[in-house]
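As you look at this complex, bear in mind that one protein chain is not there, while each of the others sits in place.
After this line comes chain A, so read on.
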Amino acid sequence: MPASCTTPVREGMKVQTQNPKIAKLRRNVMELYISDHPLDCLTCPANGDCELQDMAGAVGLREVRYGFEGKNHLDGATDSSNPYFSFDDSKCISCSRCVRACEEVQGTFALTVEGRGFDSRISTGQDNNFLESDCVSCGACVQACPTATLTEKSVIDNGQPDHSIITTCAYCGVGCSFRADMQGDKVLRMVPDKNGKANQGHSCVKGRFAFGYATHQDRITSPMIRDNIEQDWREVSWEEALAFAAKRLTDIQEEHGRNSIGAITSSRCTNEETYLVQKLVRAVFQNNNVDTCARVCHSPTGYGLKATLNESAGTQTFESVMKADVVLIIGANPTDAHPVFGSLLKRRLRQGAKLVVADPRSIDLIDSPHTKAQHHLKLRPGTNVALINALAHVIVDEGLEDADFIHSRCDDASFQQWYKHIQDQRHSPENTMEITGVDATELRAAARLFANAGNGAIYYGLGVTEHSQGSSSVMAIANLAMVTGNIGREGVGVNPLRGQNNVQGSCDMGSFPHELPGYRHVSDESTRNLFEQEWDVSLDCEPGLRIPNMFEAAIHGDFKGLYCQGEDIAQSDPNTQHVQKALSSMKCIIVQDIFLNETAKYAHVFLPGSSFMEKNGTFTNAERRISRVRKLMPALAGKEDWQVTVALAKVLGYEMNYEHPSEIMDEIARLTPTFSGVSYERLDQLGSIQWPCNEKSPLGTPIMHTEDFVGEKGKFAITEYVATPEKANKHFPLLLTTGRILSQYNVGAQTRRTANQVWHDEDVLEIHPNDAEDRGINDGDWVGIASRAGTTALRALISQRVQPGVVYTTFHHPLSGANVVTTDNSDWATNCPEYKVTAVQATKVDEPSQWQAEYAQFSQRQAKYLKNKNGGEIVKT
């Protein structure tokens, strides 16, 4: 009798799934399973949620004829090494689902079946436990396990959930849909939602397990104020805190002028919250000094894609990659930073799609189990534009362009100008080799592979945008997609992998100082009139200050007050000492956050924020997919973030009347053509919606630019390579580039307060063996890293991932001071910082840098000021 899971369907086949013979066989198989399974169902953590238990009932198993004596696996050991789940070998039925999940869904191949016959057991290989194995803790095996073998520790400790709510992950830009399994107001576990269109039932270690930060003891749940930053905090009522904040902001504007204050919105907050903060700035502060953390990550995407494709957004769905024939990844590390998309991509690569990676560092995708890049273009940091131009040059030079697409879809004048420019021999791989360090033959081969692909898709990340030519790189990528006709259908496109959960949304919502929601310039009178009528105010028609401009103005005494919601600029922005100087120069910093983050140490007002579990709203992911965030528990501080902004506006004399975030979305839809069809009702009906969603596309727009580029032709942009001013020399001979790691997220405020610390409890400096040897540096040594901006010290990790002359680190821990070293250099068009190129020297040291010592003292003082709130007495309501 063939097993359905291994028998291909063929024409004319008659399939019977139920008859007495099959029922008997199933019962017999179940009997064998149960003969070697603990009979502890009533005390088993999976009781009530066990497929084995359910099937034993379904097949009517009443007795086990073989008895329970003799050889069995009941004394199998439990591996509890993973902080989030355990593996109880005694309950394993060797069904291999976990192995298949690890291979087919996650693509890590960390699990295998060891032994044969009766001795077959699930293994993490090489006698490792889960923690020491290649397992990335995505949870796919736990989800697939039909017994209690692989079970979340939270379920073992607390029992089964009593209800579930679908919501959206608050980590990276993939925007995974999750089923929050609850016991009352407590989140027991997060299980990836199989109906989630972004993640299709998959997850990563952060979204799946690292949610405990939301109820961490470090949460601050009462408003606090102080006159200056070297004072104890004073816990006060919401009314007092808001009145204090409002008076300070009003006084500053009276003394220093209307433009002396501003705000920063957060890509970790919802669309509705972000919208309200920019509304507060424009309608109440009466200026356009609003910016968002996208400034320091994907602002070049907004600029570059608008200039070429006429819309500031990626063109595809994630699912689209399953139709790609060649995937070009530039400056992105999906398996670490966008893990669920990374798994999907690996699935496509295992099906045969080809991969080209352009990255100064050897990322996992280049050579991992069953996936290998055809070409790794290991360029020097800061030379993306030269490399992408060279790819385009080969395509034009060898006549590989898609003439039909160019003729029918692109602006001819801009193409002709670009064509003439890119044909010049200075862009040839042979001539750019000296700049990029990439072998010309390899680059030509990669260009041909991409150009000749049926479907060529480009994915890029912060390794493209965070450069002095970030915007040029984005435009060069758009040029490459257009010249090869890889826009406007499935399997192709220009795909920015957004760092944070709501980077796309925060940009859509008008967080930039020059744009109202929907990317419409503040100088556009008709747009301004629309908002003026809705908001009943007159609006400033001039752009406001960007974040770095705010810092400059603060240092020079012109910018005095900042409302910063859910963002930690003191840790995340470059040249930390410059940022600290700017923050120290202000008279009023209002921080709204769930923790006393690094920026809050410079604050005068702390307004407790609400985590994604405590509020309703929406996030928009990197696919332009708007998904609901649903409230799982009451806000710990008593107010959701949007309510705080409404309350602040009210104290400042402006009424915002909303009863629920759905009403904010209704307002956004009224004012923003690309959102006009979006409502909570429709989101609940459809699950999620990719904008534009309007009369023309009532169900949203999965693939952009299928017929035109938002009513226009695609525009080629001239992107000349201009070397960064950040040069290596004899004093700073190495180039530092920074990035992210799987287990931690951004500044680490969330993940550092979870068990993810077990994988990465400090940032380290990756250094090539040759560079380490030259400096007498051994693995684990403390290394001082000095740049033109500052000095810090990290432990060394000697690694061949980086090329000689290049060092790499992450910025997840504040004491690491990675951004003490990064400089003020920024993208020419958007001021996005050049995190990816800093000239440094590395030397063996035996103590922290001066900055680190001073920072440690400052942090200790700030911790004391927090502890001393209310005179050191704990007053909790």
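The definition used in the following text is that contacts are C-beta pairs under 8 Å (C-beta built on N, C-alpha and C of every residue); 3 or more make two chains touch, one makes a residue touch a chain; residues count from 1.
Convention: contacts and distances are computed from a predicted model.
K.L.:
Name the chain not shown, per its UniProt record: "Formate dehydrogenase subunit delta", "Bifunctional protein PyrR", "Sel1 repeat family protein" or "ANTAR domain-containing protein"?
P.N.:
Hidden chain, UniProt protein name: "Formate dehydrogenase subunit delta".
K.L.:
With the full complex in mind, choose from A:N128, A:Q417 or A:N431 the residue touching the hidden chain.
P.N.:
Missing-chain contact among the listed residues: A:Q417.
K.L.:
In the full complex, which of A:V113, A:L699 or A:V722 touches the chain missing from this view?
P.N.:
A:V722
K.L.:
Would you indicate which residue among A:G159, A:G201, A:P369 or A:P543 is in contact with the undisplayed chain?
P.N.:
Missing-chain contact among the listed residues: A:P543.
K.L.:
Of the residues listed, A:T292, A:Q469, A:T674 or A:S688, which one is in contact with the missing chain?
P.N.:
Answer from the full complex: A:Q469 touches the omitted chain.
K.L.:
Since one chain has been left out of the picture, which residues of chain A touch it in the full complex?
P.N.:
So the residues of chain A touching the unseen chain are 259, 288-289, 417-418, 420-421, 468-469, 472, 513-514, 521, 523, 542-546, 549, 552-553, 556, 558, 718, 720, 722, 828-831.
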